[in-house]
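My structure is below; once you've seen it, I'll send some questions.
Just one protein chain is left out here, and the rest sit where they should.
And then chain A:
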């Protein structure tokens, strides 16, 4: 909720970064609403959005980081076009951010075996709040600039280090961790990242070690959740992969095997893409 940092300085480099993607820039400036774009009023451009939860500095980081997790380049929208940062801001300001449904009584063992699940005493909102400055400091120390000012390649290398939660430049003890493959049974899930044996020091303390997985999960949620949650703008995430959203009635198509379904997605509010 705080806004202790003047917004313009923090925003400028970030904005430049995501304006590099052409479609992204168009969506941001509100000039390129898609076809059938809905008579709904244009939302406030991302660079003018006033976060409910994030500080300006935090928001700048999240804009830049989500833009690498789901980049604007290539086919399909990115996190910026789908307004993922707005989604994350609203989530962290709400029940999810407060861990409202979670059991958060002590004692806590944040450094427990990760297979035993989330054990930090911090809520997701607190993890973001405490982790982002640590990551920014890491970027300054290792790369001489804040995350948003780094090149996309350097940003990706920071994200990879965060994914492993290992500082690649510190120490060289050989990691002896077992990297067991997570099984999820039939139906599968998205495959995770690589599991390199790691060297060296963690970037984030045990209490913050789930930051990357929270950020990635929240980014994908914002890409695919119903637009009423602030992301998946104009159902672009759904349209890109061919998901039908809240259509939820297919009896006439069950038997039409290997025939593409002809209708696009609808949202819970009844909007069509």
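The definition used in the following text is that contacts are C-beta pairs under 8 Å (C-beta built on N, C-alpha and C of every residue); 3 or more make two chains touch, one makes a residue touch a chain; residues count from 1.
Please note the rule applied: contacts and distances are computed from a predicted model.
S.K.: Which protein name, taken from UniProt, belongs to the chain you can't see among "Gluconate 2-dehydrogenase alpha chain", "Exodeoxyribonuclease 7 large subunit", "Beta sliding clamp" or "Glutamate synthase (NADPH), homotetrameric"?
M.R.: According to UniProt, the chain not displayed is called "Gluconate 2-dehydrogenase alpha chain".
S.K.: May I ask which residue of A:161, A:203 or A:216 touches the chain that does not appear here?
M.R.: A:216
S.K.: Need a quick check: the contact residues on chain A for the chain that isn't drawn.
M.R.: 68-71, 73-76, 78, 95-96, 99-105, 107, 109, 112-119, 156, 159, 163, 178, 180-194, 216, 219-221, 224-226, 229, 237-238, 240-251, 253-261, 268, 270
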